[in-house]
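Encoded as structure tokens, here's the structure I'll be asking about.
Here the complex is missing one protein chain, while the rest keep their positions.
Our next item is chain A:
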Amino acid sequence: MNVLIDKFDVFAGGFWLTLQICILAAIGALVLGAIVAVLRISPVPPLRALGTGYVNVFRNMPLTVVMFFAAFGLPALGSNADFLRIPVLDSLFTRLGTDLPYFRFALIALVLYTAAFVCEALRSGVNAVPAGQAEAARSLGLTFGQNLRYVVLPQSWKASIVPLGSVIIAMIKNSALAGFFGVAGDLSATADQLTGAEGYAFVPVAIGISIGYLIMTVPLGALLDRIEKRQAVAR
């Protein structure tokens, strides 16, 4: 088990990079997922079809394939995903602004894939709001946007939060693929580095990696439990 102490810096570096990917991907997926969810419940049929199409494509494709398209398809189309070099963010998350596009590619793949699940989690929350609420709001003369903002979403949020949390936890674990698509030194790739190149035994290294992921996922799960309990009281 010495490897956990001897190579603490390697584990810590991997943890930090994975955390960066996860924070950025979670923000992106929540924003994009919300947009797609609005499309799916909008009153305009073509927009609904667009939203449904998006979910069908990205929810049903393996993440590895999405990663593959991002890492090899985008360069073939001549894109290095430079639009993600966002001025303030890239000083905080340094990998975002580098010449190497693979961090951005992995991010795009993770966001596109997770957004489909986020959309469905949000939509299931919306469906949990009794239809009478939206009808009453409409009869008061609220527009679709006002209806969502003031009536439906504040209520649906409560029903969505737990499934949303599960989606984000799944995303954190999915981020392990990034290390095999050109992102140097994320948490799961450190396992390969330590066992493959440096010859440490597999099990202690795997335990170290697992601890790293648990540090991210367990507090998130505990937070969700707390939120859920609070809401139960509020109701």
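Throughout what follows, a contact is a pair of C-beta atoms (placed from the backbone, for glycine too) under 8 Å apart; a residue touches a chain by one contact, two chains touch by 3 or more; residues count from 1.
One rule holds in what follows: contacts and distances are computed from a predicted model.
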Per UniProt record, name of the chain withheld from view ["Competence protein ComFC", "AtuA-like ferredoxin-fold domain-containing protein", "Glutamine-binding protein" or "TIGR00266 family protein"]: "Glutamine-binding protein"
Absent-chain contact - pick from A:Phe8, A:Tyr150 or A:Phe202: A:Phe202
Absent-chain interface as seen on chain A, which is shown: 71-72, 75-76, 94-95, 98-102, 179-185, 189, 191-199, 201-202
